[in-house]
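Contents: one structure, followed by commentary.
Showing subunit A:
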Amino acid sequence: MNFDYAQLFSAAIPETVVVITAFLALLVDFIFLRNLPARTRTSLLATVTAVGCLSAIAWMGVSHSTYRLDDAIFVVNPMTQLVKQIILALTIFTAFISVQTNFTRHLGEYFILLLLASAGMMFLVSAENILAIFLALELLSLSLYVLTAFNKQSVFSAEAALKYFLFGGMSAAFTLFGLSLIYGVTGEMNLTAIAAKLAGKTTDPLFYVALVMTVIGFGFKVAAAPFHMWAPDAYQGSPTPVTSFIAAGSKVASFFILAKILFTGFAGAEGDAGWHHYISGWTPVLAILAALSVIIGNLAAISQKSVKRLLAYSAIAHGGYALLGILTADQKGFASLIYYVTTYALTVIGAFGVVAVVENYGGDKLSDFAGLSRRAPILSACMMVFMLSLAGIPPLAGFFGKFYVFTSAIQLGAKSLGLLWLVILAIAMSAVSLYYYLQVLKQIYVVDASDKTTVSVALPTQFVIVALAIAVVVLGCVPNLLVGKILAALSLG
Partner candidate 1 sequence: MHDAFFYIFAILTVFCAVMVVANPVSRSPITSAMFLVLTITCMAALFVQLHAFFLAAVQILVYAGAVMVLFLFVIMLLDLKEEERRRIKAVSAGLGTLAVGSILFLIIKSTLQFGQAGAIPPHTEGSTASLGKLLFSNYVLPFEILSLLLLVAMVGVILLSKKDLK
Partner candidate 2 sequence: MTGQLDQLFVSLKQWLVSFLPQAAQPMAGILLSISAIIGAFATMFAITTIMERKILGRIQNRLGPNRVGPFGLLQPAADGIKMLTKEDIVPFAADKLVHFLAPVVLIIPVALALAMIPYGRNMTAVDLDAGILFFFAVGSATELSVFMAGWSSQNKYSLVGAMRAIAQMISYEMPLVLSTVSVLMMAGTLSLPLIVQAQSGYIYEILPRWNVFTPWGLAGFVLFMIAATAESNRAPFDLPEAESEIIAGYLTEYSGFKYALFFMAEYWGLFAVSGLAVTLFLGGWNAPFPFLQWVPSWAWFFAKLGTIIFGFIWVRGTLPRLRLDQLMNFAWKFLLPMSLINIVVTAMWHFSRVFQFVGAREMRWVLCALVLAIPYFFLGRALGEGRPAKRNYKFAE
């Protein structure tokens, strides 16, 4: 048996680069940086991270090879490379936002975990085999649990980590149970082969158990209601850069892999969630999750006093919108999903970046943002962009994302407008969400500040936040920049 290691290695170069960067970050920190001031250390380590990630991104930009390891354990095609590039970009942003905060002295460990989490996401994106999916998911989750607990001075960080860990463990158990039942029913681990085996067997009741279990497991991961209970506490308690990473990077990877499992593995078992012609399958399950997420997320966000918590509930709601993209079960819906989660991730990292800055001057309460426009005009402007984008106001990326998802959902049911009920619900709830996003902006622009000191921002953080705001505006005005790439990758892959 001759196994082609060289080919596997050349396909996995980006992942290798990221993992090596992770080791390097730890090593550099241990050997050279121990005695420097914390902020310098973070900046330097963030630079190391950025260099590593950028070279991986550049490599993926240059090489256009496709690869498929036996049994689809590792699949490389233009689509996976695009998503990996997005994830790495998000990692870089997170790294630079960390410069602003000082929640730990163990920076080498922080960056190695951050990078290994991204490596986990990359493996996850490239996996089309349930074994590899589970392993990569665990690598990602375990890194995130530790990152959540990173602030050892704070009890809330420990509480958040414990909750996240327990719910994550539960969800992993569900996922594993579902996946092993699927293996039991089909005897295959490769998603394509599973779909082929299932083609004539969809009436097997065990398969539905497996399907529901898998969806529940991933429902926990993407924090879709009613499996969202961990999210607010975990988002609020963990260090803000980590929160942004959970909300952004992990979400992109999880949604991508959920879509891939459902589209590839459960192809032919879609069912129909239409208003009058219900057919059992995975779309009705997802439709319920989406509807609940949209309602619960938006309504619960209204009464929040903490901005991190507010963003957590808004993340649940946005998860609901994103699920609409999966519900369409076609290529266009898939493209809309990727566009949606990417723009959402960019926005939410920016928003959490602002929160991380403000946190240094008090806390993350809404009242701590009072009069921010006078204390930090640039940051406030950026926050306005992010909030309006999250609410879905026209020239911004958030608007186009929602628009794209909704239209693809409606077009699917062109014959019967089957998903129209869900789209109408989502739009209505979207209008509700405007209220609490404007609450934040009201604090920033209208209410007077009690504390008049100017907010000072570390240069790299400021740069990243402004860049993100510009990206949100540009992607909103010229959505084709990203959509074109996604569609091209889809047609190639």
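Regarding candidate selection, all candidates are chains of the complex that A comes from, given by their letters.
Following the convention adopted for this analysis, a residue touches a chain if its C-beta (ideal position, glycine included) is under 8 Å from a C-beta of that chain, and two chains touch if they have at least 3 such contacts; residues count from 1.
Please read these numbers as outputs of a predicted model, since none were measured by experiment.
A.B. asks: Any idea which of 1 or 2 touches subunit A in this complex?
C.D. replies: 1
A.B. asks: In the complex formed with candidate 1, which residues of subunit A make contact?
C.D. replies: For subunit A paired with candidate 1, touching residues are 1, 3, 5, 8, 12, 19, 69-71, 73-74, 105-106, 109, 112-113, 116, 119-120, 123, 131-132, 135-136, 138-139, 142-143, 145-146, 149-150, 152-153, 184-185, 187, 201, 204-206, 208-209.
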